[in-house]
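Right, one structure below, let's go through it.
As you look at this complex, bear in mind that one protein chain is not there, while each of the others sits in place.
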Amino acid sequence: MTNCVEFRGVDKSFVFGPDGPKKVLDGIELRFPEGITTAVVGESGSGKTTLLQLINAVLEPDAGEVRVFDEPIPDQHREKFRRRIGYSVQGAGLFPHMTNRDNVVLLAKLEGWIDDLIEERYQVLLAEMGLAMDVSNRYPRELSGGQQQRVGLCRALMLRPRLLLLDEPFSAVDPITRIGIYERFQAVQDHEGVSAVLVTHDMREAVRLAGNLVILREGKVLQHGPPQDVLNAPAHEYVEMLVKEHL
Amino acid sequence: MTNCVEFRGVDKSFVFGPDGPKKVLDGIELRFPEGITTAVVGESGSGKTTLLQLINAVLEPDAGEVRVFDEPIPDQHREKFRRRIGYSVQGAGLFPHMTNRDNVVLLAKLEGWIDDLIEERYQVLLAEMGLAMDVSNRYPRELSGGQQQRVGLCRALMLRPRLLLLDEPFSAVDPITRIGIYERFQAVQDHEGVSAVLVTHDMREAVRLAGNLVILREGKVLQHGPPQDVLNAPAHEYVEMLVKEHL
Amino acid sequence: MRCNSTLFLVMLFASTYSAASEPIKVASKNFGESYILGELTAQLLEQDGFDVERRFGLGGTLICYEALASGEIDLYVEYTGTIEQAILKLTERASIAELNERIAEKGIRLLEPLGFNNTYAIVVTRDVAERNGLHTVGDLATARDLKVVLSHEFLEREDGWPGLAAAYGLSSQVVGMEHGLAYQALNDGEIDVMDAYSTDGELKRYDLTILDDDKGFFPEYLAVPLIRKDLPARAVAVLRQLAGILDDPGMQAMNAEVVFGKRSFADVANEFLVNKGLADERLIVDAIWPNLVRNTLQHLKLTGIALAAAILVGVFASLAVFRIAALSRALIYFSGLLQTVPSIALLALMIPFFGIGMYPAIVALFLYSLLPILRNTITALTTLDPTLIRVATAMGLSNREQLRYVYIPLSLPSMLAGIRTAAVISIGTATLAAFIGAGGLGDPIVTGLALNDVGLILQGAVPAALLAIITELIFELIERLVLPGHLRVEAAG
Partner (left out) sequence: MRCNSTLFLVMLFASTYSAASEPIKVASKNFGESYILGELTAQLLEQDGFDVERRFGLGGTLICYEALASGEIDLYVEYTGTIEQAILKLTERASIAELNERIAEKGIRLLEPLGFNNTYAIVVTRDVAERNGLHTVGDLATARDLKVVLSHEFLEREDGWPGLAAAYGLSSQVVGMEHGLAYQALNDGEIDVMDAYSTDGELKRYDLTILDDDKGFFPEYLAVPLIRKDLPARAVAVLRQLAGILDDPGMQAMNAEVVFGKRSFADVANEFLVNKGLADERLIVDAIWPNLVRNTLQHLKLTGIALAAAILVGVFASLAVFRIAALSRALIYFSGLLQTVPSIALLALMIPFFGIGMYPAIVALFLYSLLPILRNTITALTTLDPTLIRVATAMGLSNREQLRYVYIPLSLPSMLAGIRTAAVISIGTATLAAFIGAGGLGDPIVTGLALNDVGLILQGAVPAALLAIITELIFELIERLVLPGHLRVEAAG
């Protein structure tokens, strides 16, 4: 079985304050199997977003190596590498100066897709996310928080990437809409064999969508494995609390 | 029993696209009792954020009247009126050019609090929100999403407002940290009798924290009343789905 | 024979072609009479089918002469006295033939004089002349109690009153007065004697008598066409028709038509040519407007080209260096240094490299425009929200695509602010271009400053101001088109 992502002894520090750099990720050793969703759960500030940004090389590890689809991250033409990875940014991260449609279709245009194809895919995505067509010509600022988040998801999905990095993608979406998205997401994954890394605070969401679960705390992996294994045998007091909260 | 907020036939429209203005809130009639939390739940884009912004007069109703603590919203000195209402913005909304501490203490400084008092309250809030002191001198951009959201909460609480408007305040916070905050929040409410309006997508959170529940959909109130009443007797198909999802 | 006629045809074609494609550039200096003479020569050539380009109002003898010597213009009308003194620096009177000989090496020749002599003159009203029996300048020595009023310049120049008084032994008490006011005072009988140029239109209008300079104190200033030797023979032949055609009263009359009849230079010149049977009548619109339009267009051309170049260079340079703080700083410092070179000095510094005329002016304006564009663009590019840049990187936008889709649109407001500031400052600074013969709205301003003619100054200053406003309006339109829509959304709300 190939891995879509592999962390080999990865450290990452940020400098803040006068105390010098602080380790945000510490000796991460992880393998995410291809074709399924890996959920990353953990304390706020435990390094989940940092973990994702190491995968698409927005951040460089201080030590260790990150491999994607069993290859090291290329040194050159990173934009090509990154375009094969769909990234839905925590809090949407839409470009304020582009309409919502332009935000979504930008990469497809740059890839030279023909207009009809772009329009078709755009409409499908919007429908899947439960967004009305009238958001298209508005600017992100004119949408509600949950609408923005879903536009960001559309943007991440536009190019049909092999790997999806989803940073709390449904946190601002109501539960009913969310269920619809779950179903579409699972259908697409079954059909196209997309790999995904899903950061979430919702244990139920993690268990429902993921075939692999990673529990992070203070930059360290507390436990990882199939969700049922984790639920059944929490390896740490903190995981136990999470499991209890889930029920 | 006095009401902390009262909506009397409130309409609110936004203009988007060529079809002219679209009603985002439609004939809202609501009364939120004082001293307890009212949870507002509903579809993404159903008008929850708009509802909150009508309360602190950032938006003006197109029709109807909004009353706060049984008085109409004053026409003058609105900044005084608003300072008595703590508002935690959806997605944090911190000022990027101020350190996190400055974001939190700004209003207290403008109110002329003495430095010791400010510092004391600041430290208490940070601790209650599970934030380390090392966030103080950093800028919001240097925090994780959940950390930013909690700094935003501290800012809303700083002046000990009588009324809190909380727009999905815990969505980016992990479940364990969230439980701690729930407890602090309930203790403060019991102790100080603060009123709160909590917008959330988490039905369990709503049921746990709120004494009053409002279900919004497409700008209309589907049902409102004590949470147990709503759970026991959903008045609408959509509410039924929400209740089912909750279980 | 066949061969020869083919050659002849080719030559004919060549000359026709060159006549069609290369207009004859006729210049004038920046005072009324010179404009009229410029129109005379220009219209005469046009009558014969030549294509003429008018480059009127150049800033003085030196610039006209240099432009002629370098081939930037093909002809203008000069005065023999000026050729002797200012151009050839002779100390003795020289005949036309002698002048022609000396000037030949520059590729320039003189044609025959038009006839009139525009020199200094001492004038009185007919009445005063008769009552005091004044005929010659010398007669002033015996006439007593005449109020003599002279222009300040004439008063001070040794070839003016001091020399004249010495030559004729005059001892009258004289007073200085504005030239323009003196004519009125003379006509009103408040003064008796004044100085004048012998072709001033006022001489005719007020029917004044010129006292004869019988000792020949005043040098001769005969108007002669000064032309490039390589002017086509046919054009020379056409211009020769002007020889001796125009005497002092004739020139006076034309000057009067312009000053008092408020007629245009072109109109007056055309009437003269028609009367002499040298040209057909033509409909000539009021001259202020064509002048104004021409100046405004030239001004637009100067600032437009300079600004376009500055935008191109400024924006591209900013995009190239903004990621490297040291380089950005160096670029901004350098363009700041350019600003500290005073404009006249900068324009003067350009002459060795670009000659006179449009090019040095454009280069100078270009250099002045760089700073605001560079600084605003670099400032905007370096203070963008870094979160958006990170998102752009994460999405897989290349550097170039990031510039195109993120950096540039988000920096646009500040960039455009810099460009607009540069544009308006350019429009102001371009008025200085007239000093080096680049034309534009500085022409009337510079002339007006020199002649103390407020009307003329306003003919340049008002359109320049309007141009600034119009530029602002155009940029507002452009902003409406290119500014990212989210800003417009906000403005509306």
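Letters A, B and C mark the chains in the order given here, with residues in each chain numbered from 1 onward.
Here, contacts are C-beta pairs under 8 Å (C-beta built on N, C-alpha and C of every residue); 3 or more make two chains touch, one makes a residue touch a chain.
Keep in mind that what you see is a predicted model, and the values were worked out from it rather than measured.
Student: Of the chains that are displayed, which are in contact with the missing one across the whole complex?
Tutor: A, B, C
Student: Check the options B:Arg83, B:Arg162 or B:Arg184 and report the residue that touches the missing chain.
Tutor: The missing chain is touched by B:Arg83.
Student: Have a look at C:Lys29, C:Arg55, C:Arg228 or C:Arg375 and name the one touching the chain we're not showing.
Tutor: Within the whole complex, the residue contacting the unshown chain is C:Arg375.
Student: Can you say which of B:Asn56, B:Ser171, B:Thr200 or B:Gln223 touches the chain missing from this structure?
Tutor: The single option touching the absent chain is B:Asn56.
Student: Check the options C:Gly49, C:Pro162, C:Gly189 or C:Gly244 and report the residue that touches the missing chain.
Tutor: Considering all chains, including the one not shown, the answer is C:Pro162.
Student: So one chain is hidden, and I want to know which residue out of C:Ala182, C:Leu300 or C:Leu432 touches that hidden chain in the complete assembly.
Tutor: Residue touching the chain left out of view: C:Leu432.
Student: Residues of chain A in contact with the chain that isn't shown?
Tutor: Output for chain A: 96, 141.
Student: Considering the whole complex rather than only what is displayed, give the residues of chain C touching the chain that is not shown.
Tutor: On the chain C side, contact with the omitted chain comes from 85-86, 89, 91-92, 152, 155-163, 165-167, 171, 173-176, 325, 329, 332-333, 336-337, 339-345, 348, 371-372, 375-376, 379-380, 382-383, 386, 413-414, 416-418, 420-421, 424-425, 427-429, 431-432, 442, 445, 449, 457, 461, 464-465, 467-469, 472, 476, 487, 490-491, 493.
Student: I need the residue numbers on chain B that touch the omitted chain, in ascending order.
Tutor: Residues of chain B in contact with the hidden chain: 53, 56, 58, 78-85, 87, 89, 93, 95-99, 106-107, 110, 139-142, 155.
Keep in mind that, in the parts below, only the chains that are shown with their structure count from here on.
Student: Could you draw the chains as nodes, link the ones that touch, and say if you get a line, ring, star, complete or other?
Tutor: complete
Student: So which chain is farthest from chain A, going by the mean of the CA atoms in each chain?
Tutor: Relative to chain A, the chain whose C-alpha centre sits farthest away is C.
Student: Give me the two chains with the most inter-chain contact pairs.
Tutor: Looking across every pairing, the one with the most contacts is A-B.
Student: Using mean CA coordinates as chain centres, what's the chain A-chain B distance in Å?
Tutor: From the centre of chain A to the centre of chain B is 27 Å.
Student: Could you state the distance in Å from the CA-based centre of chain A to that of chain C?
Tutor: Distance between chain centres: 69 Å.
Student: Between chain B and chain C, tell me the centre distance in angstrom, where each centre is the average of that chain's C-alpha atoms.
Tutor: Between these chains, centre-to-centre, one finds 71 Å.
Student: Residues touching two or more other chains, restricted to chain C: which are they?
Tutor: Each of 387 in chain C touches at least two other chains.
Student: Enumerate the residues of chain A that touch no fewer than two other chains.
Tutor: 142, in rising order.
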